[in-house]
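Please read the structure below before turning to the comments.
Removed: one protein chain of the complex. Kept in place: all other protein chains.
Order as written gives the chain letters A and B; numbering starts at 1 within each chain.
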Amino acid sequence: MLELEHVKKSFGRLEVLKDVSLSVQTGEVVVILGPSGSGKTTLLRCINFLEKADAGKLTISDHTINLYHAKRNEILNVRKKTAFVFQNYGLFRNKTALGNVALGLMVSRKIPKAEALQKAREALDWVGLSDKYDSYPSQLSGGQQQRVGIARAVALNPEVILFDEPTSALDPELVGETLEVIKRVAKTGITMVVVTHEMQFAKEVASHVVFMEDGYVVEEGSAEDVFSRPKEERTRQFLSRIIQPEYSI
Amino acid sequence: MDRFTANLWTGPNSSERKESMGEFFSLDRAVKAFPKILASLNVTFEIVIIATLVGLLLGVCIALIRMFRVPVLSQIAAVYISFMRGTPLIVQLYVVYYGLPILLYNLVGININGWDKLFFIITAYALNEAAFMGEIIRGAIIAVPELQTEAGYSTGMTYGQTFLHVILPQAVRVAIPSFGVDLVSLFQSTSLAFLLGAVDVIGRARTIGSNSGHYLDVYVDAAVIFITFSVLLELLFHFIQKRGDRIYHGQH
Partner (left out) sequence: MASTEVGYEINWNLLKLALQSGLRNLPATIELTVFGMAISLTLGLLVALVRYYRLPVLSQFLTVLLTLLKGTPAMLMLMMVSLIYSSNIMKIIQYFNLNIKPADINMIFLGILVLSLFTMPGTSEAFRGALLSIDKIQFEAGYAVGLTTGQLLRTVIIPQVIPTAMPMLMNLLVAAFKASALVYTIGIVEVMYGSLEPCAQYYQYLEGYIAAAAIFWALSILMTCFGNWVTHTVRIEKSEGSV
């Protein structure tokens, strides 16, 4: 239901995405792995036009858009079908947790206020923050802020949720609880595209894994295939460096 | 002393020197004159309020023009800001006072020579304020992290909606301290208006002073008024900021 074809993106002289194609089926959890600079975050941000790609096509629920020549209302439509969870939480600093979740519902989805607030409360309950409705982001820990971000994404009821390294900015002890919430999101069956470094999490949750390096897709396949039987040498090198041997304590 | 400074000379002339044979400063005279001078505060406030409102409106336009790099207009805006910030206010007052009627007559044929002096005075202050406001506003909007805008986009909001609900409230918070300083500065700068004939605090003080021949009393009165209100304005903004912090940061 989401398809990217031949996406290219350069920042000045630096070519970050050289020719990337990606195909996501409904209900899939696609995890994108790769070293820094591989272009995975840029690819994700091109989907909802936080970055404007130089070339390529995006197909989302049967509408095909040219990434470079996209018109404003096309971009807006894509953003209304997607939701984004930021590495640095991206919460609106001038709104409470409740306000953060409800704002998009009211302004973008044009849902009436009472209904939006109700949905917002439900979403916050679902991520375990029922006691934090009226807290401002500055009063919340990193993990709590990220959970509000996830609640916000979920409440929007999008066709696909995009996660940009959702736990990379968290203190180690908070990573676990956040990953638990993301796993619960995956269990609801919603389509997800996740960029992450958390291999264990990827193994548990991913239905499809994509390994990127240097602006290209090097290898992709089911989680089991890529992790246990990587076909490419570079994939093997990357995995061996990242995956910790399991210690028994 | 040539003619042009004769009416500007603010020290005592020979007649005044004779009269100040009486006490130089008298608390009694000062207290008596105070209420009359205080009453002229309405003119001062008129200048400040109108200049602030017009300055805010124009300032927003200037800020937006510069932020969106509108061709031609943003260069003009940059020159305008440079002029307003780089020349003394007193010069601007006179240039507007003498120059605006000429400019308007040559451009559109309207003769505004007969208009109330206060109009020119307020216009000059408003034009000056617009430049400073424009910079304050632009700085405040830029200070809001881009992540906030991206977060707004990611929920499907347009730039306009994101600006209204997310960026503007945060920019206002950032702008409040600078705005407070600017407002106090504007208030004090109205002390130049009397040179063009305004009957504000200082204008009134000088009228009373010239009638009685004793200037120091009324100057002290004026100083008291300026100091008091400057302090009050600063305290006001201090509390507004404190309240804003409390709302956003809670009991942290």
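In this section, a residue touches a chain if its C-beta (ideal position, glycine included) is under 8 Å from a C-beta of that chain, and two chains touch if they have at least 3 such contacts.
This one's a predicted model, so the numbers in the text were calculated from it and none came from an experiment.
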Omitted chain - touching chains that are shown: B
Option touching the unshown chain, where B:38, B:147, B:195 or B:240 are the choices: B:195
Listed residues B:39, B:53, B:102 or B:142, member touching the removed chain: B:102
Given B:125, B:179 or B:215, the one touching the chain that is not displayed: B:215
Chain B residues touching the omitted chain (full complex): 1-5, 8-12, 17, 20, 24, 82-83, 85-92, 94-95, 97-99, 101-102, 105-106, 111, 113, 117, 188-192, 195-197, 202, 215-216, 219-220, 222-223, 226-231
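Operating definition for what follows: only the chains that are shown with their structure count from here on.
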Mean-CA-position distance for chain B and chain A (Å): 49
Chain B-facing residues of chain A, complex: 48-50, 76, 79-80, 82-84, 86, 88, 90-95, 103-104, 107-109, 135-136, 138-139, 152, 156
Chain A partner contacts - residues on chain B that touch it in the complex: 147-148, 150-158, 161, 165-166, 169-170, 173, 247-252
